[in-house]
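Note that this complex is displayed minus one protein chain, with the remaining chains in position.
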Amino acid sequence: MEGDIVQMGAFIGAGLACMGMGGAAVGVGNVAGNYLAGALRNPSAAASQTATLFIGIAFAEALGIFSFLVALLLMFAV
Amino acid sequence: MATETQDAAGAAQAPGMPQLDFSTFGNQIFWLLVTLVVIYFVLSRVALPRIAAVLAERQGTITNDIAKAEDLKAQAADAEAAYEKALADARSEAQAIAQATRDDIKAQGQAAQAEADAKIAAKAAESEKAIAEIRASAMENVEVVAKDTAEALVSALGGSASKADIDAAVTNRLKG
């Protein structure tokens, strides 16, 4: 696969951007883990906070999706 | 790779991600708006009121059924109370009957016993009378035998005594 140096840089950048997904993974795990810890301490309050859990997961995950998007843009659009 | 994709995607397509192909945006947005408007009208005019009505109706039915169930439960409780009452009545009646029967039997028994007692008493009196008679006759016999014996003894000893003396002496000894 012979490409130019710009393409090589783009691919390396895409790979680097994928590291952001790890951060999102840590974040989502943190949210879910803390929810579980709280839910085990007070199970009666757990059900009312499920919506908050999903909102939190969505916010944490959105940032991982941004890094994924950057990777895709570098791969295919630049 | 990007350039090859461009070739692969066809001449009319923009490079790279199909999502960033701005020539299709107008088309997608137009059809999306059509879709949303159709779904909105279908939902708000037909589906949602109907489902809301069904849910309300079901809620009403459930409430009615629960009320009916409460009613039936009360009826059942009434029936149970009536049954309990009938049972208690029957039991007390049975007890009364049993008591009456018992009294009856007792009275019969007592009557029979009294009769038997009377019979026994009569018999006893009769027997006693017979015994007294027998005893009296026996005494008489003893007196006669004693007098005869005394007379015989007196004559045997060579004495003589009048009959009256012997009788008086024997009677006197017998009285002891």
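First chain written, first letter: the chains are A and B, and each begins at residue 1.
Here is the rule we use: a contact is a pair of C-beta atoms (placed from the backbone, for glycine too) under 8 Å apart; a residue touches a chain by one contact, two chains touch by 3 or more.
We adopt the following convention: contacts and distances are computed from a predicted model.
S.K.: Looking at what's absent rather than what's present, what does UniProt name the missing chain, "(2Fe-2S)-binding protein", "ATP synthase subunit a", "Raffinose/stachyose/melibiose transport system permease protein" or "Putative ATP-dependent transporter SufC"?
M.R.: Checked against "(2Fe-2S)-binding protein", "ATP synthase subunit a", "Raffinose/stachyose/melibiose transport system permease protein" or "Putative ATP-dependent transporter SufC": the hidden chain maps to "ATP synthase subunit a".
S.K.: What shown chains does the left-out chain touch?
M.R.: Output: missing chain touches A, B.
S.K.: Just name the one of A:25, A:45 or A:65 that touches the chain not displayed here.
M.R.: A:65
S.K.: Going by the touch rule given at the top, which residues of subunit B touch the chain that is not shown?
M.R.: On the side of subunit B, residues 4-5, 7-10, 12-13, 16-21, 23-36, 38-40, 42-44, 46-48, 50-55, 57-58, 61 touch the unshown chain.
S.K.: Counting contacts across the full complex, list the positions on subunit A that touch the omitted chain.
M.R.: So the residues of subunit A touching the missing chain come out as 1, 51, 54-55, 57-59, 61-62, 65-66, 68-69, 72, 76.
Here, only the chains that are shown with their structure count from here on.
S.K.: Quick check: in the complex, which residue numbers of subunit B touch subunit A?
M.R.: For this pair, the touching residues of subunit B are 1-2, 5, 15-17, 20.
S.K.: In their shared complex, at which residues does subunit A touch subunit B?
M.R.: Per the stated touch rule, the residues are 1, 3, 7, 72-73, 75-78.
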